[in-house]
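Missing here: one protein chain of the complex. Every other protein chain is in place.
Coming up: chain A.
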Amino acid sequence: MTESVDVPSRVPPLVLVSGPEDLLAERAVDSLLQDLRVSSPEVDVIDVEPAGYEAGALGVHVSPSLFGEDKAVVVHGLHEATDALQQDLLDYLADPVEHVTLVVLHGSGNRGKRVLDTLKKSRARVIDCPAVKSDRDKADFVTGEFRRARRKITQDAVQALVEAVGKDLRELASACTQLVDDTTGTIDADVVERYHGGKVEATGFRVADAAVAGEAGEALRLLRHAVAVGVDPVPIVAVLAGQLRQLAKVGGAGRGRSTDLARELGMAPWQVDKARRALNGWSGPGLATAIQAVAAADEEVKGGGRDPVYAVERAILTITRTHGSG
């Protein structure tokens, strides 16, 4: 994916940068412009934003200037382009102008499909910027970043980095840049620990997993972390309730193949397996107390109590206490 950013020196007159990952798209545009400046250092770069676009403006931008220097027109966000902008693009594609490089960015969705099709038909170069979502993709991204900077990074270090700052690709990229700039030699897990130690991506799900497993300390630490990075207590309570509900359902369903059970209970098979593992240490009365504690917390986080975070903490403590008690 990052390889797609490497553009040969000769830039074609039409380029389509397509895909939802902003950071990669930005980089692609930057490197295109750099390549352009190799052949024509005076190139005039014009950015066109879809918001507030006035019909005909594109025509003005592409018309030859007094000194006849090359032009690069970058159209941002074709996926939210107005009809006027789309029509102007189509008109331009029907009759392109020499000395102009047109770069069109398209995030996702169906909007601007005719422009996309026409671009592809006119044999524009297509640069893909696919969404980086899974941990595996993120690890690949990090590896790519360090390879580009000609630095070595160990596998553990990649893993630790993704876990610490992997939520947002931009954040991940700047963390990579920081490590490249500030350190020397091979980057290993210790180095990552020094820079990003103690930082973990905390979501409601991780909080709930820890709570249901009876790990009070871990659950509270994750909760504090999640709240500090801006996760609202309300969804955390919802996730806690959902997990306990699944435990109760699976616990009452008895033996049987997890796929059959999943169908019967309206859950995914992996959820059934996970609930079965988590059921270790839980008793019926324990679950009952835990569910009631979560219901009380839900009322408190929705305005019934004074301190929403405390309400969740108390629910978590009740859950971890009842775990293993019966």
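Keep this in mind: a contact is a pair of C-beta atoms (placed from the backbone, for glycine too) under 8 Å apart; a residue touches a chain by one contact, two chains touch by 3 or more; residues count from 1.
Definition applied: contacts and distances are computed from a predicted model.
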Name of the absent chain as recorded in UniProt (options "Integration host factor subunit alpha", "DNA polymerase-3 subunit delta", "SpoIIE family protein phosphatase" or "Urea amidolyase-like protein"): "DNA polymerase-3 subunit delta"
Sole contact to the chain not displayed, among A:Leu102, A:Leu119, A:Ala248 or A:Val312: A:Ala248
Residue of A:Pro96, A:Gly256, A:Gly284 or A:Gly324 touching the missing chain in the full complex: A:Gly284
For chain A, the residues touching the chain missing from this view: 238, 241, 245, 248-249, 251-253, 284-285, 287-288, 291-292, 294-296, 298-299, 302-304
